[in-house]
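With one protein chain withheld, the remaining protein chains of the complex are depicted in position.
== chain A ==
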Amino acid sequence: MTPILQIKNITKRYGGLTAVNDVSFDVKAGEILSVIGPNGAGKSTLFKLISSFVPATSGEVLFNGTRISSLAPHKVARMGVVRTFQETTIFRSMTVRENIIVSHHLRSKASLLGFFLGTKQAKEDEAAFAASADDIVDFLGLQAIRNELASNLPQGHLRALGMAIGLATDPKVILLDEPFAGMNHDETMKMVGLVRRLRDERGVTVLLVEHDMPAVMKISDRIVCINFGQKIAEGTPKEIRENEKVIEAYLGSEDAAIGM
């Protein structure tokens, strides 16, 4: 079976700085793969490259065998590779439910003109979006805040909303950049459960960047570790934990040791 994502020798240079340097790895359909590495290692840049938000200097990304690098980001999203943001990015002046409904855009069958004219298809679409949004609200346990303005939400809920927005697009692969950042232990464990269910119940392949090592070890099928833009290790959580280079990278940085 072809891997759902193939990252091939991808490189990104910003002027003299090489943020991502010749990184290659595959992602299998249905797995949860984490990318770890010290601050500034190039993890977020890697995600932007995969979702085509920044153009690669060289190398390419294949989705189900088709090249997706150099496509516009909305086209990549349309194919099913969707990125949520490290900085909790949401539509601030919309309610939780509105955020989720608008994010169903990719699923619309009616054209924009159809929506303007209020055709039958458009009405069906809107009804389907609303129903699906309610499903997602239930799935993520956001019932209590569904009509809350997004700008009023606390951190933890914002992360969940970010994930809800991603889910609304009906992704095949979702890229989560630091989904547990700023969360306490309980919130993190809840989120870990959600990410698992995302894969188990909705069949979504998950790529995530995370600093919370216990959470990463718990959740991941496989881990890729990068340092100074280069891949230094790839393997199961157990293999990564015992990898000399990984330990060295973490000891050499200001990040907390890779404790667990």
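Note that in this section contacts are C-beta pairs under 8 Å (C-beta built on N, C-alpha and C of every residue); 3 or more make two chains touch, one makes a residue touch a chain; residues count from 1.
In this text, contacts and distances are computed from a predicted model.
Asks: Can you pick, from "cysteine desulfurase", "NADH dehydrogenase", "Lactate utilization protein A" or "Branched-chain amino acid ABC transporter permease", the UniProt name of the chain not shown?
Replies: In UniProt, the chain excluded from the picture bears the name "Branched-chain amino acid ABC transporter permease".
Asks: Of A:105, A:146, A:196 or A:211, which residue touches the hidden chain?
Replies: A:105
Asks: Quick one: which of A:21, A:34 or A:51 touches the chain that's been left out?
Replies: Considering all chains, including the one not shown, the answer is A:51.
Asks: Of the listed residues A:30, A:55, A:118 or A:141, which contacts the missing chain in the full complex?
Replies: Here the residue in touch with the unshown chain is A:118.
Asks: Based on the whole complex, identify which of A:94, A:189 or A:232 touches the chain you can't see.
Replies: A:94
Asks: Check the options A:22, A:60 or A:126 and report the residue that touches the missing chain.
Replies: Answer from the full complex: A:126 touches the omitted chain.
Asks: Among A:7, A:165 or A:206, choose the residue that contacts the chain missing from this document, as touch is defined above.
Replies: The missing chain is touched by A:165.
Asks: On chain A, what residues meet the omitted chain?
Replies: Against the missing chain, chain A presents residues 51, 53, 72-74, 77-78, 82-85, 89-94, 98, 101-103, 105-106, 108, 110, 112, 115-116, 118, 122, 125-126, 165, 168-169.
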